[in-house]
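Every protein chain of the complex appears in place save one, which is left out.
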Amino acid sequence: MRSEHGARRLALVLLLAATAASLLPSVYMVDISLRDSTESFAPVLFAPHPTLANYAAVLATGGLGRFFLNSVIVSTGSVALTLVAAICLSFAIARLKIRGGRVILLAVLSALLLPLASLLIPITVLLKHLALTNTYLGLIGPFAALGIPFATVILKEAMEAIPDELEEAATIDGASSLTLLVRIITPLIRSALIVVAVWQFLFSWNEFFLALVIMTQDAMKPLPLAPLYYEGPYMTDPGKLFAILTLIAIIPMIFYAVLQRWFVGGLMAGGVKG
Amino acid sequence: MLRFLREAAFGLAGWLALTATAAAAPVTVTLWSWSPVAPTMAAMAAAIEKAHPDIRIDATIQPHTAYFTAIKAAQASGTLPDLIGLPPGAYTQEYRPDLEPLDAIAADSWGADWQKNFAPALLTQARLGNPKGDTQFYMLPQEAEVLNLWYSRAAFARAGIAAPPANFDELVADVAKLRKAGFIGFYQGGGTGLFDNWVFMQIAAQTDLADLLAAENGAAVWDKPGMLAAAKVWEQLFTRRVVQPGALSALQYPTGANLFAAGRVGMISLGSWWLQETHLSTNPALATMSGYGKFFFPALREGGSASPTLGGVDIGWGITKNAAKSPAVEAATKIVLKELISGAGEQVALDQLNDLPAFNGMQPSAPLSPHLKALYDTYIQELATANPHQIGNPVVFNTLAANLQAVGAGTKTPEAAMQAVQKVAAAQAAN
Partner (left out) sequence: MGVWGLKAPAGSRGRAPGQRTRVLGAGPVASALYVAPAFVLFAAFILFPILSNIGASLVGAHGRPGFANYAVAAQDPVFWTALENSLIWVAVSLILEIAAGFALAVLIELYLARGRAIFRTLLFLPMVITPSVIALVFTTLYAPDYGLLFGLFNWLGLADSFPALLGTPSTATLAIIVVNVWQWSGFFVLMYCVGIAAIDRALLDAAEIDGARGLGRIRHIIWPLCRGTTVSLVVLGTIQALQQFPLIYLMTEGGPANASQTLATYIFQTGFSENEMPYASAIAVVLFVLALVLVAVEYGLAGARFAPSSRESRDAV
């Protein structure tokens, strides 16, 4: 029992060290954002005279709200579209057992392997023909297409795990396949849906390059492009630049901290028995 | 279906409403660039809009690489804005198929003899790389620049240095003094290929100006003895500890500019655009430039003279064929082009000392402090005789930067590096 106690204590120490290392860059970022211009280049973790002046200046200039709004719209839209498309596709493969389902799945999965840089030009050409450049849909569409492989794998597995008896009972009651999907299947795979939703949200929230070439109007740009936007004006003022960076980073952190219970719960519940 | 119809009806009604009010609404001209910096561009746009209440300017300013990525994608998809900012040479040529010829527009704006308003060197650069026989202009310069080294007067004073170094050995000695006094002696943002190339070119202008200029224009002369000599001096910047440790990962912007503005750096290679800090910064040493002075790359041998001036077009503007989508936009775009180069737009840029005006006769509207005026006037004089400072071919440009970095890192000899550049340049010239 003594060694058990010692092991637990050692585990805690190791975990605290790993967590500190993991948090250190973020702490450093926040600290630089609290420095005035005379201290911004001190090679220390905590500068001696913290100030909130940078935040006051940055928030007074404004403009960040628009980036946030765009990111929220694009990320939410991409989650919704991904879920709808992936639920339907997984249903067709997992429950309707459509012919060629395995081929479709493999084809969709190969999309995971595509280098993003090679997608930029063809996608912008296509969006121009669809008149979707500088529209939310112009980012939501490609994001959803890129998110569908991962989503389909998870949802298909979750749907396959549902016992046939439930489905049979519903079919005997005369329910159509759509009713079955909406009323029976979807509620049963709730935890898998949450996993897909959180993952897709994070991907859409952080994506940088498609956003760069598709959202060329300032008013449409999402958050990952904001640092580029502020790098010029705050060129000689790192404190203000890091205040912007902190604001950009902190929101999704809070978002995740609040939602992680459901995300992790979804992962834990999602047919992990192997 | 019903919902779709309803939405379609709404959409149609909205569209009709838009067309009905279109006559009264201002015309919007879209403009993208990497320069001038965003706050300056915003002020320029506001000034032009004030002069022309019927015109709206939708301006997007992005950092260099992001901007060129965005217009590349926009070119491929045919979504270029009405006006694009361009450096002369390779970039302008890359977009030439999508650009309107500007000679007739220029004649409309400034009269048939419009070319007299620009220094001949700037006009030559603006047409750099045109196919044989094509004498049209596809970009017209708004701002010009001169390359040079800057030094911090305060840092020099603290290190006990009276004047900027007159030769290379003095440069090495001054850097050591600055380092001892706690400064970064000579900051080089070696991670930024542009500034590696520009420092090398300032050296090569001293060792072999003729071949440098030929090489800029695409000639494969990078292995000439004078060019190799320049590469050897570049190597010494690292082996004799002139540039700071870790220079190859450092960025000229934002880091180098940051550190120089914060007074941590003794010397740095920038150019005439450093004057824009007078308006971007709240630091008094920058607001009047009283804390800073300029000089050219020092003589390589004692008693020699410093590098000849390199400079030319900083940014010019091209009108894309997309601007012709409606007569109203086309007309407004021409007006904006004129205002950007010789009107309200350039006046704002000049008043913020964003860089040097390309259009003759433009003057800052408020009097400059004596030190600032001296700097500005010298620049204007130097610009008149500056040698071009742009490498036309982007592949050669990248190859040169990578090989200079390899020399700096000690993984290639100057000989091997220049031969590598020569090989690529020859292949490009043959293409």
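Order of writing sets the chain letters: A and B. Residues in each chain are counted from 1.
Here is the rule we use: a residue touches a chain if its C-beta (ideal position, glycine included) is under 8 Å from a C-beta of that chain, and two chains touch if they have at least 3 such contacts.
All values derive from a computational prediction rather than experimental measurement.
S.K.: I'd like the shown chains that the missing chain touches, ordered by label.
M.R.: A, B
S.K.: Any idea which of A:V74, A:L89, A:A197 or A:M215 touches the chain not displayed?
M.R.: A:L89
S.K.: With the missing chain put back, one of A:L23, A:L69 or A:A131 would touch it. Which one?
M.R.: Within the whole complex, the residue contacting the unshown chain is A:L23.
S.K.: Can you say which of A:T76, A:S177 or A:Q217 touches the chain missing from this structure?
M.R.: Hidden-chain contact among the options goes to A:S177.
S.K.: Can you say which of B:A154, B:A285, B:A331 or B:V395 touches the chain missing from this structure?
M.R.: B:V395
S.K.: Need a quick check: the contact residues on subunit A for the chain that isn't drawn.
M.R.: Counting only subunit A, the missing chain is touched by 7-8, 11-12, 14-15, 18-19, 21-23, 25-26, 28-29, 32, 41-45, 81, 84-86, 88-89, 91-92, 94-98, 101-102, 104, 107-119, 121-123, 125-126, 141-142, 144-146, 148, 150, 152-154, 157-161, 163-164, 167-168, 171, 177-178, 180, 192, 195, 202, 205-206, 208-209, 223-225, 227-228, 238, 241-242, 245, 248-249, 252-253, 255-257, 260-261, 264, 267-268, 270-274.
S.K.: To test your reading of the contact rule: which positions on subunit B touch the chain that is missing from view?
M.R.: Interface residues of subunit B facing the absent chain: 65, 68-69, 72, 90, 94, 184, 190-193, 244-251, 255, 259, 264, 394-395, 398, 401-403, 405-406, 408-409, 411-412, 431.
The rule is simple: only the chains that are shown with their structure count from here on.
S.K.: Starting from the mean Cα coordinates of subunit A and subunit B, work out the distance between those two points in Å.
M.R.: The answer is 37 Å.
S.K.: For the complex, give me every residue of subunit B touching subunit A.
M.R.: Residue positions touching the partner: 30, 32, 37-39, 58, 60-63, 66, 69-70, 72-74, 76-79, 81, 253-254, 257-259, 261-262, 264, 277, 280-281, 283, 286.
S.K.: Once bound in the complex, which stretches of subunit A touch subunit B?
M.R.: 37-38, 40-41, 120-121, 124-128, 133, 209, 212-214, 216-218, 225, 228-229, 231-238, 241
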